[in-house]
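What you see is part of a larger complex, with each chain still in position.
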Amino acid sequence: MNKICAVVASRANYGRIKYLLKAIEQNKNLELQLVVGASILLHRFGNAIDIIREDGFKPNKEIHYIVEGETLLTQAKSTGLGVIELASAFNELKPDYVITVADRFETMSTAIASTYQNIPLIHLQGGEVTGNIDNRVRHSITQLADYHFVASNKAQEKLKCMDINPNRIFNYGCPSMDVLDKNSLALDEERLNKYKGVGGQINWKQKYILMVQHPVTTSYGDGYDQIIESLHALKSLDEYQKIILWPNPDAGSDDVSKGIRQFREKYKPDKFYFYKNFSPEDYAIILNNASCCIGNSSSFIREGSFLGVPAVIVGDRQCGRETGNNIEVSDYNRNEITEKINKQLKNGKYEKEFIFGDGNAGKNIALEINNICNG
Amino acid sequence: MNKICAVVASRANYGRIKYLLKAIEQNKNLELQLVVGASILLHRFGNAIDIIREDGFKPNKEIHYIVEGETLLTQAKSTGLGVIELASAFNELKPDYVITVADRFETMSTAIASTYQNIPLIHLQGGEVTGNIDNRVRHSITQLADYHFVASNKAQEKLKCMDINPNRIFNYGCPSMDVLDKNSLALDEERLNKYKGVGGQINWKQKYILMVQHPVTTSYGDGYDQIIESLHALKSLDEYQKIILWPNPDAGSDDVSKGIRQFREKYKPDKFYFYKNFSPEDYAIILNNASCCIGNSSSFIREGSFLGVPAVIVGDRQCGRETGNNIEVSDYNRNEITEKINKQLKNGKYEKEFIFGDGNAGKNIALEINNICNG
């Protein structure tokens, strides 16, 4: 039985890979080893580990390696500490393959720790193109990886352009689409009421806008000003409720968080609800039923195009990324953001597009990994 | 004045980059910051730091980050510890650009520590192709780097194939050729006698064969058997003196060293002389005057082709690398090695080839870096 070790190190990572983990678990020839770490374990970021356990997974290792600070310096140091700790973990678990997803610093730690121990590396979501440091990290990991499971045709083309062996590139779409296909995405008020955010109880029956805006590491230090513009734009849309999700623990997230907190203290704005974390399924429901999304989360582009949810991408974090028709882009400017949101609200839902897969990625990738194991 | 921070972390690194460091130091618009670390500082690997100081350099930082063990695991951990320490160093030195060379794990640490702090990264010797884990690490660093100074036309082509922006690729050859061009390479007995190796005093006036054979990380665990074959081949060539240079501190070097030590104890072989380290200039002289070279050092391919020194490359560490006519390749087999060495001894010196530059790389790269700073 081949041991497949997946490293999951952030809320977003988990949402992206969950249905692949399930598929590996159900495959009789594969043994899933699950290593969780970094912000997954942190209270400040919503203890995503609890959701993973509720989903029935039993992590083999839980590893703390975030050096606190959320500066560029501490992000680099976290990467280094991650390598040290993950190297030990792999040395003990002795996996036959390691799986890593996307482009965060935890992904880089995983890639280095496995590559230097000659453990073949399976990389998901290579070949995508964005603005931000993520772009280089993603391509850099691609060069360390042995097998590449891309999420779109364009990504596949990009990898070929980078001189990657085409026989090692597979395009089954992104497993984060699977959750959209396999669950009812109707609004279930009772179910969602379990989330206790700050700002009181949202009324799920009424219209809301969803905001997810992360710091942009290449413009480190501007996060405060950037988020303030978005918040003012939302404040002006007073007939909508607003759901605000706290940012990832990247360099600069302190600035973003500070902006949110100070805005809240100063304006005590009405109908703003702040959350740390949702399960992938619940996030899918919330996304699907949003009147509009705003921020720079890649979920607006990926899951958003599948669902046809109108979204306004602010700034250049996702610049260059392949998008569907559901996306408008705006500068960090409260007036332009407001205008674009209004345009999207008027438009309403878009047609579904299957740029990033049709909802069967997890199952197909697991089968292909099984093929790889058998040679 | 622009601060250019070069990280030098192994004996080989230093030889490769020394003439570039000199050229940066002499450029009035550039300020050299020198960070040395890893095996450079270790007695076991010959205290290369002493040679650097004798050359007039004053390191800004000396950083220890090798986790002892020379296994795949400790190599990964050293990479992680390197990131942690180098990140702090860059944070303090605040360089405008960071320079890193080639493809070792220390190079990867440098690349990550600078990239995550948004410091533009200058990479030397990208685009080369070899067998070994070095190959992926090299390409991975290429994807993190901002500017690429390649050493050959083929390397330049390879980077273009990898979808690297051609305007950011420069081909001035490898600065390790500069030492060959700028110094007399005649044998200077008095000068070389300062090196006190193990095995007594070599007679520099008599013929010798030079062996440099490193462990191969992708076939970790085989180093002992591999070196034994080479040593037996050398033993059979009894009219030649043999110079043996100890291996780099890579995963597996313990095996190689053990092979050398046990061979020495068991056979007490005649005319074998063991050294840890030479200055780049002295190494160039020794290489130039060798009757033949054997092992897997990339210097046989690079400096060797420039000088026309006959060499036998053993095994697949350099597999795929662009070579000149001076190279024969052999399997790990004492008979084949002996045969190929004899063939090379019979041939004698080859014509010079300038595949990796004409000896002006240091100066030209420094000028180009100056352009980049202004541009």
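Letters A and B mark the chains as written, and numbering starts fresh at 1 in each.
Basically, a residue touches a chain if its C-beta (ideal position, glycine included) is under 8 Å from a C-beta of that chain, and two chains touch if they have at least 3 such contacts.
Just so you know, these numbers come straight off a predicted model, no measurement behind them.
Counting every copy of the one repeated chain, the full complex in this structure comes to 4, with 2 of them shown.
In the analysis below, only the chains that are shown with their structure count from here on.
Put simply, chain B touches chain A in their complex at residues 72-73, 75-77, 79-85, 87-88, 91, 105, 108-109, 112-113, 115-118, 133, 136-137, 139-144, 158, 161-163, 217-218, 220, 251.
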